[in-house]
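All protein chains but one are shown in place.
After this line comes chain A, so read on.
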Amino acid sequence: MRGYKNVTTSALGGSEMLDISAWFNDLLAGNLIFTPTTLGYYWEGLVTTSQLVFLSLLAGLVLAVPLAIMRSSKRKWISLPVYFYTYVFRGTPLLIQLYIIYYGVVFIDGIQQTFLWPILREAFYPALIAFTLNTAAYTTEIFRGAIKATAKGEIEAARAYGMSQSLMMRRIILPSAFRRALPAYGNEVIFMLHASAIASVVTLMDLTGAARFVYARFYAPFEAFLFVAAIYLCLTFAILYFFRFLEKKLLAHLRPQNT
């Protein structure tokens, strides 16, 4: 009996696999829009969007930490330039920044002859630069707020231990500031993912670029954009859960203890 049962199960498993691939083929056969070619465009778009968002967030984060420390400085000549930078990049639309960095730079005389041109020639790097500078500005302000909000008692305690300014920054202020900044930074990551949708204006085939291509090719706005919206939702969902996990781990000491 047992042997017999096993045989049927495996046979069933095999036919189920067949069913799924047949079902997938049927699904694709019934429409003109989601062919392997267009799904390939969407996949390409997913890769481009992921690269663009991940790299710009990473670079933005690396830039934002020292900038946030400078921005919190009491010395005006240190904090003011950073304030000017964050003001400009938070005060103008990302789309305009992207236009300036992509189309604007080519009108600088002789830029084609400089070492920068191989980088600026591609669509990817100007977009990456614009996104990085933009997210770095927002992240700087998020961290600066968190640094400002450090409890007075912690700083006084650190001073009482005889910590230097930099040691106090490294051991006391930054670790607690990062924890406090986490929820706000999670939002910034999601905003950045959604803001990256404008990359297609500089010819990048990101997720939105793929959707626009399919839309324009088949005149099917609902299919093209609902599909891409679903992909963005999945990405957002993954980011949300990642940050929830981080918050659970890093902010555990803030939760009330179980009694």
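FYI, a contact is a pair of C-beta atoms (placed from the backbone, for glycine too) under 8 Å apart; a residue touches a chain by one contact, two chains touch by 3 or more; residues count from 1.
Following the convention adopted for this analysis, contacts and distances are computed from a predicted model.
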Legend entry - Name of the absent chain as recorded in UniProt (options "Transporter substrate-binding domain-containing protein", "ATP phosphoribosyltransferase regulatory subunit", "LuxR family two component transcriptional regulator" or "Succinate dehydrogenase iron-sulfur subunit"): "Transporter substrate-binding domain-containing protein"
Legend entry - Which residue of A:73, A:165 or A:203 touches the chain not shown here: A:203
Legend entry - Contact residue for the chain not shown (choose from A:123, A:136 or A:174): A:123
Legend entry - Residue, one of A:58, A:216, A:238 or A:251, that touches the chain absent here: A:216
Inset, instruction - Pick out the residues on chain A that sit against the missing chain. - result: 103, 106, 112, 117, 121, 123, 201, 203, 205, 209, 212-213, 215-219, 221
